[in-house]
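Take a look at this one; I'll ask things after.
All protein chains of the complex are present and in place, except for one that has been dropped.
Moving on, here comes chain A:
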């Protein structure tokens, strides 16, 4: 594996559309559930061990070479919120564009052709990792990291939170990200039957409400 390729893929500046999404942080801030760095840490931890684990395992499975179309169905089944399904597909389409430009491969072309409106983002990310010569742990790490870095960046913008505090939150979560990535890759090796289906119902509910807000800063 190429460690440098992993850095390129995991970079928050990788142009795959993530900057416009808060990962559920915007409604949490509005509801007063995130007010400071401590709240942010709790929010990120919850997201990481639920939606994050599920997404990381999907990405790891795609990186391993499991059928991406079946994984896309598995992702649908694990995403009860229609708003989050639409978001995942939109981000998947955007990830696909960046991935095809960065690490073109027949597998990416095939998935792009089969899902022109976008497959679920973790599946595309996993396949992008595979095309970059990366493995399932790498893909899972990427997803685990973006599961928490997205909300952290958003909260810096929404609350004018001190960026050093937000980054410290991410640093403290590193051991847990490693653990989630490890579990996700292990589950992926067990095949479709082993893929986790952990979810965060409150994130699903608030995502639905957020999608209907007339005025908002983030797309999700």
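Heads up, the rule we're going with is that a residue touches a chain if its C-beta (ideal position, glycine included) is under 8 Å from a C-beta of that chain, and two chains touch if they have at least 3 such contacts; residues count from 1.
Note that in this section contacts and distances are computed from a predicted model.
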Choices "Sulfane dehydrogenase subunit SoxC", "Septum site-determining protein MinD", "Urease accessory protein UreG" or "Branched-chain amino acid ABC transporter permease" - which one is the UniProt name of the chain not shown: "Urease accessory protein UreG"
Residue of A:43, A:103 or A:145 touching the missing chain in the full complex: A:103
Contact set of chain A toward the excluded chain (per top definition): 13, 15-22, 90, 93-94, 97-98, 100-106, 109, 112-113, 131-133, 154, 157-158, 214-219
